[in-house]
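Left out: one protein chain. Kept in place: all the others.
This part shows subunit A:
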Amino acid sequence: MENSGYLSISDILVTNEKIPCKFLHDLPKMGFLDPSASEDDLKAGTNVEIPLWLAESLHSRRPPLVAVDLPKIYKDSYREILNADACTVDMHKLSQYFYEFGCYIAKHDIKGEVSNTLINTFRQRFRMLLSASVSTDSVGAIQPLSVSERLQAAAAANTEKALSEWLQRGDSILTTANMVANHRKRKRAEMEMH
């Protein structure tokens, strides 16, 4: 999960997920934030879903402009489903960046249960990664996985494919090993040749 960099695309996508917030003050001329509002000004007490990056900066001001609520997938009702059987949940539909987003959300969760839910969910769903890596119906198996889970399942499926290829085939054409191909000296030598 190396996505905490400022310019990391995946991190930008994660922080662009919406989070429900309650505005604590009247904000003039900010009515556009609430799609259902008819006035120009945003009234205190309005509940709006705004992207996380905006919510974080509004929340961290003194005094905070918004009170941050948990998105519904991290709330009690969903948490119970996840604790019961996380494998039944279609993460791709519900929350594509469940784990990454959850890490950001965890600090707004006063009870501190979100981080446990994240860990338990990943532990339980590991079985799905395993079966997705060997499944012949790869589309169906990969469908309910979140973005990061999909990446891991794809990597595992690659190994699995290489292994079964090795088991089936007698001989293979020799290719350059990745390690050798990526070697700096070799690259430099190639560059000098051109």
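Structure notes:
Keep this in mind: a residue touches a chain if its C-beta (ideal position, glycine included) is under 8 Å from a C-beta of that chain, and two chains touch if they have at least 3 such contacts; residues count from 1.
Convention: contacts and distances are computed from a predicted model.
For the omitted chain of this complex, the UniProt record lists the protein as "DNA replication complex GINS protein PSF2", which is one of "Nucleolar protein 6", "Transmembrane protein 231", "DNA replication complex GINS protein PSF2" or "Light-independent protochlorophyllide reductase subunit B".
Across the entire complex, the residue among A:Cys21, A:Val89, A:Val114 or A:Ile142 in touch with the chain not shown is A:Val114. Within the whole complex, the absent chain has one touching residue among A:Lys22, A:Lys72 or A:Arg127, and that is A:Arg127. Within the complete assembly, residues 1, 4, 99, 102-104, 106-107, 109-116, 118-119, 122-124, 126-127, 129-130, 133-134, 148, 152-153, 155-156, 158-160, 162-163, 165-167, 170, 172, 177-178 of subunit A touch the chain that is not shown.
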